[in-house]
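Now for chain A:
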Amino acid sequence: QDKVQFFPVLSGRTGPVAPNATPWANGHNDYMKLVNVRGGINGVKTLVEECETAYATDRGVECYERLKGKHGGATVFQPLSTGITFALTEKIPTDKIPMITSGYGRSDSADGGIFKWNFPLIGHYWVAGDTVLQHIANKEGGWDKLKGKKIAVGYHDSPFGKELLPIMQERAAMHGFSLQLLPIPAPGVEQKSIWLQVRQQRPDFVVLQTWGVMTPTAIKEAVATGYPREKMFGTWWSGAEPDLKDVGAGAKGYSAVMMQHGAEFNSPVVKEILEKVHAKGQGTGPKEEVGSVLYMRGVVGAMLAVEGVRAAQERFGKGKVITGEQARWGYENLNLTQAKLDALGFKGVMRPVSTSCQDHMGSAWARVHTWDGSKFVWASDWLQADEQIIRPMVKASADKYAGEKKLARRAAADCQS
Partner candidate 1 sequence: MSSKKIGDVILDVSNISLSFGGVKALTNISFNVREHEIRAIIGPNGAGKSSMLNCINGVYQPQQGAITFRGQTFKHMNSRQVAEMGIARTFQNLALFKGMSVIDNIMTGRNLRIKSNLFSQAFRNPFGIGGAEKEEVKHREFVEHIIDFLEIQAYRKTPVGQLPYGLQKRVDLGRALAMEPQVLLLDEPMAGMNVEEKQDMSRFVLDVNDEFGTTVVLIEHDMGVVMDISDRVVVLDYGKKIGDGTPDEVRNNEDVISAYLGTSH
Partner candidate 2 sequence: MSAPNIVLNVNGIEVIYNHVILVLKGVSLNVPEGKIAAILGGNGAGKTTTLRAISNLLKGERGEVTKGSIELRGERIENLTPADLVNRGVVQVMEGRHCFAHLTIEENLLTGSYTRKDKGEIAANLDKVYNYFPRLKTRRTSQAAYTSGGEQQMCAIGRAIMANPSVVLLDEPSMGLAPQIVEEVFEIVKDLNQKEKVTFLIAEQNTNMALRYADYGYIMESGRIVMDGAADDLRNNEDVKEFYLGMGGGERKSFKDVKSYKRRKRWLA
Partner candidate 3 sequence: MAFFLETLFGGLMAGMLYSLVALGFVLIFKASGVFNFAQGAMVLFAALAMARFSEWIPQWLGFESLLLANVLAFIVAAACMFVVAWAIERLVLRHLVNQEGVTLLMATLGITYFLDGLGQTIFGSEIYQINVGMPKEPVFLLQNTFEGGILISQEDIIAALVAACLVAVLALFFQKTSTGRALRAVADDHQAAQSIGIPLNRIWVIVWCVAGITALVAGIIWGSKLGVQFSLTTVALRALPVIILGGLTSVPGAIIGGLIIGVGEKLSEVYLGPLVGGGIEIWFAYMLALVFLLFRPQGLFGEKIIDRV
């Protein structure tokens, strides 16, 4: 009997976000297969089992309950839904299972002092918001050029969308630009009135925090109302191939900030997956999708999940199956240097990640890419979210949460466990 490390997958292959959530799950699973081809995590094989949530919170909770005890216990959950993240945040401390929410979930959970089990590794919404504004400022020639400008924010009317707003408001106050908030009710197939408002107010820029069909619809409506795509910027959930493919040339000029990686068709890890997994007929999804933006996000998610386990093995025993509780330590003590990342095949895809007891994010880099009518091209250099601004926001929000829940900050001793 092989030793296996169980990675549950809460997938969203049906329902309103299926086009976007499917590549993520495919990437995640393909990378897990690749890890096994490479010999597992120090010999421990990875095992995935999916449970379909259709992006619905209650189904997500059921899936969590279903999977958490299976195959020797779940290592880590990645719910790929902010709603589910909120619900699971209440449950994981009792179950002692960590949760990775790369690029989504609760921004304040970057504060490991309060959120012991949450890991928004390598980015959360505030990083996305901050970097997209940086990019706009850079293009305009500095933050001072934004003064008096108007930025419209079209956002998914749910915790997912709203989580972006604090950073926008913070920056708006700092730099003297104004915000026009445009909540878009899910699933967002009818946005005419939103875009009429855009047309009326003529904001200088539009930032989209949308997900699923909401994104292409927004871009199409922009086309229909003649809003220039060059002035539209998405966050990293609103700028992948499924969002733009269907709009095609109409979306030319639309940009989105990327959580480090973008579409990485030429990266070593993608080549390795194609060669060692897909070529063997083991691929999860279609070949063409390998390397696309959301696929890569799945790959990166899986890599982080695996590397945490590897780190935990360093402490709890190499080649052993790690419990969720032990894995948590691994995620809290990640130290992925550039060399390590390059060795894993992420050269040019990612920058170093290093977490700590206080910092559960570990890296805040981003880049911006632009749609040229048929594919994405990089449009910016590496950007880093301004820790000076974000860290206090995270702390304040986490403290508020702790206050409501009557939680105490973790003691220094707890960080050693």
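Candidate entries met the following condition: all candidates are chains of the complex that A comes from, given by their letters.
By definition in this document, a contact is a pair of C-beta atoms (placed from the backbone, for glycine too) under 8 Å apart; a residue touches a chain by one contact, two chains touch by 3 or more; residues count from 1.
As the structure is a computational prediction, the values presented were derived from the model and not from experiment.
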Worksheet entry | In-complex contact of chain A, chosen from 1, 2 or 3 | 3
Worksheet, complete the sentence: Listed in rising order, the residues of chain A that touch candidate 3 in the complex are 13-16, 18-19, 22, 157, 181-185, 187-190, 192-194, 196-197, 199-200, 212-213, 216-217, 220, 223-226, 242, 245-246, 250
